[in-house]
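Reading through the structure tokens given below for one structure.
Up next is chain A:
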Amino acid sequence: MPLALTLALVVYWPLSHLFSTLFTRAGSEALWQVLSAGRYRTSLLNSLLLSVAAAALSLLLSLIPAWVLARERFRGQGLLRGLISLPLTFSGVLVGFLAVVMLGRAGAVPSLLRFLTGRELLAGSAYTLGGLFTAYLYFEVPRAVMTLEPSFRRIPGELDAAARSLGAVPLSRFGRVFLPIAAPALRATFALAFSASLGSFGVALMLARRFTVAPLEVYTQLTGFSNDSVAGALCLVLAASSFLADRLLSGGRA
Partner candidate 1 sequence: MSVAAKISTAASGRLVATALSWCVALFLIAPIVVAAAGAFSSSEFYGHRSEGSAPPGSLGLFWYVFSVWGRSLGTSAALVAVVVPFALLIGAPAAYAFRRRPFSGSKLLEAASMTPLSMPGIALAVSLLATLGGAPRFTLLAGGHLAYTIPLVIRAVGNALESFEPDIEPAARSLGAGPWQVARWITIPVLLPSLVVSALLVFTVSWGEFNASFLLASPLAQSFPAALYVTYTANSFPVAAAATILFLLPVVPALVLIQAIGGEPFRRGLQA
Partner candidate 2 sequence: MNALLEARSLRKSYGATVAVDSLSHSFPEGKITAIVGPSGSGKTTTLWMIAGLTEPSGGSVRLDGRDITALPAHRREIGIVFQDYALFPHLNVRENVEFGLRCRHVRRAERRRRAAETLALVRMEHLAERRVQQLSGGERQRVALARAIAFRPRVLLLDEPLSSLDARLREELRGELFRLLRELAITTVYVTHDQVEAMSIGHELAVMSSGRIEQSGPPAEVYRRPENLFVAGFLGSANIFPADCAVRNGRLDLALPFAAVDAPAGASVGPCWAMIRPEDLEVVRDDGADFQAAVESSLFLGNQLRLLLRAGGSRIIVDARNDLPLTEGAILGIGIRAGKVVLWPREDAGASPKGHERDGAGPGPSEMPRGSGNPDAPAPQESLEGARSR
């Protein structure tokens, strides 16, 4: 079975190696160091908080487009789907670059605002936490829409009609019928978006100047200081959090 072999070689051996460092003295010390205090913990917390917030907002933003793509029929639907799915394959750096293009010191949005108001607004905001957050959204919305759409499609239309025939008003239809049915898909999407931004390193590499997030810290430790054990420990925490999110939210879905 070539699959098993490849998996073992490029996924499981490296990953298990990562986990096994936990049991070495240096590894466990590094883990403690990472979790206890200082810039490592800050970077981890930054990452986790940013990812949770970005995942939540992108889920919210994706609900309507996903629903429209799944349920409505109109001209230009294919185009809409195409446009939304285009950034799906963009790597983090590219997203970061686009953020700079839009929100950098001489970005399009500040230029436009200066033209309109004559004042300097939002210039360089790409390099703030808010900019990183926006970039994360850019990164996650296409993923969330594309994950949600097929599951929305599978919700039978009769269900909505049945709820209507039983006298449910739109809001309670949404709350009582739609949400419970879509809940597994929403949870899975959240988990996906969460781990995507948690591990997204390119975006941070481009944008994080005044603060640090975990993936960036991994890179710095690895290349700048050859601090393999700290980098490993950070990765371990990242992997564990996204694994946990996946397990808890998607209920062990393969």
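These made the cut because all candidates are chains of the complex that A comes from, given by their letters.
As a convention for this text, contacts are C-beta pairs under 8 Å (C-beta built on N, C-alpha and C of every residue); 3 or more make two chains touch, one makes a residue touch a chain; residues count from 1.
Everything quoted here is computed from the prediction, not taken from an experiment.
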Quiz item: With chain A shown on its own, which candidate in 1 or 2 touches it within the complex?
Solution: 1
Quiz item: Across the complex, what residues on chain A touch candidate 1?
Solution: 1-4, 6-7, 9-15, 17-18, 21, 61-62, 64-65, 67-69, 72, 74, 78, 80-94, 96-102, 106, 108, 111, 138, 141-143, 145-147, 149-150, 153, 191-192, 195, 198-202, 205-206, 215, 218-219, 222, 228, 231-232, 235-236, 238-239, 242-243, 246, 254
